[in-house]
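Just one protein chain is left out here, and the rest sit where they should.
Letters A and B mark the chains in the order given here, with residues in each chain numbered from 1 onward.
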Amino acid sequence: MSTLHTVNKSPFSTQSLLSCINHAKDGDAILMIEDGVYGAAAGTGVASVVAEKAGAIKFYVLAPDLAARGIDTSRLLDGVEAVDYAGFVALAAEHDRAQAWL
Amino acid sequence: MKFGVVVSEGPYTHEASDTAYNFVKAAIEAGHEVPRVFFYHDGVNVGTRLTVPPQDDRNIQENWSAIAKEHGIDLVVCIAAAQRRGILDENEAKRQGKDADNIAEGFRISGLGQLIEMGIQTDRLMMFGD
Partner (left out) sequence: MEDGIKKFLYVNRKAPYGTIYALEALEVVLIGAAFDQDVSLAFLDDGVFQLTKGQNTDGIGVKNFSPTFRALGDYDVNKLYVERESLEERGLTEDDLQEIMYEDEDDDWAEKPSIRIISRAEMADLMHDQDVILSF
């Protein structure tokens, strides 16, 4: 049993990503969408928090939201995988429940 | 698989209704079912037919009305949230003594029970808000 968590806010303006990471269990997935995608880039102040959990938790980022914000996938943290909306749907179907960290 | 979808932020100000729309479109293309989308909080503002976005921008309400018509999606606007924010259908406008209604095609106003029922009857509940 596992959960797909979605985070839609920048980690530089709210605690949502941090709180999500603190409540996610091993085997869960966290998908960063909308302004949440800013948490997926390498070299930021939150990168180490994500990197530390990547492995136990699988991190994904929504590619169309990345592209809209001018972030190239080459700038993503190691272990963060970009998916499109079809990939988002597949993740939601694969996991047993979805939890939005609004 | 059946997906229930909640939109809990208003159009244009927040990306939530766009993300929800793109998710629903992708889910249907993948062969899943989306029997209902429930609009709550400021999300009820998606359901007014009186918005006039610039020509070169997407029309969020029309997109929802179209996808709902094509795929038989029940677009439900929460009545309590709608009354606070001035979203009315013809019946509600009459009942409340208002001089106009503004509900868009394919949307209907109903109670919060529709949200709970959606949670019970679908396999996954997806929330899009802020």
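Basically, contacts are C-beta pairs under 8 Å (C-beta built on N, C-alpha and C of every residue); 3 or more make two chains touch, one makes a residue touch a chain.
Keep in mind it's a predicted model, so treat the numbers as computed, not measured.
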Result, missing-chain neighbours among shown chains, is A, B
Among A:62, A:82 or A:100, residue touching the chain not depicted:
A:100
Of B:53, B:86 or B:111, which one is in contact with the hidden chain?
B:111
Given the full complex, what residues of subunit B touch the hidden partner chain?
6, 40-41, 80-81, 111-113, 115-117, 119-120, 125, 127, 129
For subunit A, which residues reach the chain that was dropped from this view?
1, 3, 15, 19, 22-25, 97-102
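Note that in this section only the chains that are shown with their structure count from here on.
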Just curious, how far off is subunit B from subunit A if you go by their C-alpha centres, in Å?
26
Please give the residue numbers of subunit B that touch subunit A in the complex, ascending.
1, 3, 8, 15-16, 19, 22-23, 25-27, 29-30, 32, 124-130
For subunit A, which residues count as touching subunit B in their complex?
8-9, 33-35, 62, 64-65, 84-86, 88-90, 92-93, 97-98, 100, 102
